[in-house]
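What follows is a structure written as structure tokens; I'll ask about it next.
Missing here is one protein chain; the remaining ones are kept as they sit in the complex.
The first chain written gets the first letter, and so on, giving A and B; residue counts start at 1 in each chain.
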Amino acid sequence: MSIDIWTFMNVIGLLAFAVVGSFKAIREGLDLFGITVLGTMTALGGGITRDLLVNTIPNALRSVTDMSVALVGVWLAIVLYRIFKGDFKNRYFILIPDAIGLSAFTTTGAIIAYNADVSFFGIVILATLTGIGGGVISDVLLGKIPTVLRDDFYASCSIIGAVAFYLSVQSGVSVGSSAFICSVVVLMIRILAILYNWRLPRFS
Amino acid sequence: MSIDIWTFMNVIGLLAFAVVGSFKAIREGLDLFGITVLGTMTALGGGITRDLLVNTIPNALRSVTDMSVALVGVWLAIVLYRIFKGDFKNRYFILIPDAIGLSAFTTTGAIIAYNADVSFFGIVILATLTGIGGGVISDVLLGKIPTVLRDDFYASCSIIGAVAFYLSVQSGVSVGSSAFICSVVVLMIRILAILYNWRLPRFS
Partner (left out) sequence: MSIDIWTFMNVIGLLAFAVVGSFKAIREGLDLFGITVLGTMTALGGGITRDLLVNTIPNALRSVTDMSVALVGVWLAIVLYRIFKGDFKNRYFILIPDAIGLSAFTTTGAIIAYNADVSFFGIVILATLTGIGGGVISDVLLGKIPTVLRDDFYASCSIIGAVAFYLSVQSGVSVGSSAFICSVVVLMIRILAILYNWRLPRFS
């Protein structure tokens, strides 16, 4: 996968996640600091947690790029919220960039997990966590049950992508090509899930 | 302590903790992914947090065994919930395996803390965290005040066991025998606490 598309997908993802997190914070009446924390943590929290788990100082603390893009996302959210008055008619407007982010983040997580000393479960957990961790953290900070645990076909896309990555690498395909497969699988399944309103079963 | 009893206690604990966590998730109406996260995190979350604090990649991400047992526990919970329709007449049915898990996990935490470079408080905190951390994480994910902080004589059993471990090791007893003492102390006190409904004081 070319570096340029990869960078592009990550930037789209950081912006989309930061906008989603900031919107949640604005709706809850948080102040500017709360909005900034929710927005940047939604964008960077999954990657930070993953880096903690593989025992490295989080990239988000070492580079200035990711945090800068996330802060632009926070600013964008405040502007968009004012323009649209929090009423977004076209939900695809945010869902598609968010799906691109889920795909890019899951793939980054799978690659980093592969390079760490972890098992099959480790790869799936770290890839999924990179994709959904930021959203979970921001929901917990708002005292809510994370949406991803109760609804929607969202984390499942990451899990399927990570399994595809693992099978691909195990079959002798290069890490680069396996990463490409992972990101395409996540994106395609997530878009199907949005269009067809997929849900996982419940048991209560 | 023989490896076999030790392994047995850990498996019982992983299953019991996973069942308890999954039940909580089913009752809250979470979907299959939510149930899996709650169940496996209740079983593995304490150990993962402890491994983070002593600066190693969590064992749950490196081995496949623990995660596999926890997933069996999630499956078991879904089956049991259907059979009993969530109405468990005999509470000992879950409380005794849970007490075995608390004992095994606390002892593992005490041993790992002893081998890391930590103080007396570090040993007590890491042992207790290994025992109760998973339950705390799953309560937080459900937006609830962790049960262990408001009720019951549960964490206290871990604390007393960890103190017994520390005193025993400091008195020149081997780590293996001190671990045995720790696990017996935790189990005995927890069973007494269940039978006599012990509570800690409140001050409000």
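Here is the rule we use: contacts are C-beta pairs under 8 Å (C-beta built on N, C-alpha and C of every residue); 3 or more make two chains touch, one makes a residue touch a chain.
What you are looking at is a predicted structure, and each value in this text was computed from that prediction instead of being measured.
When the full complex is taken into account, the listed residue touching the unshown chain is A:56, out of A:56, A:115 or A:204. Contact with the chain not shown here comes from a single listed residue; of A:78, A:112 or A:129, that residue is A:78. Even with one chain removed from view, subunit B keeps its contact list with that chain: residues 52-55, 116-122, 125-126, 136, 140, 143-146, 148-151, 155-156, 159, 199-204.
By the touch definition given at the top, subunit A reaches the unshown chain through residues 25-35, 37-38, 48, 52, 55-58, 60-64, 67-68, 78, 81-82, 86, 140-143.
The rule is short, and it goes like this: only the chains that are shown with their structure count from here on.
When subunit A is laid over subunit B using CA atoms, the rotation angle comes to 120 degrees (nearest 5).
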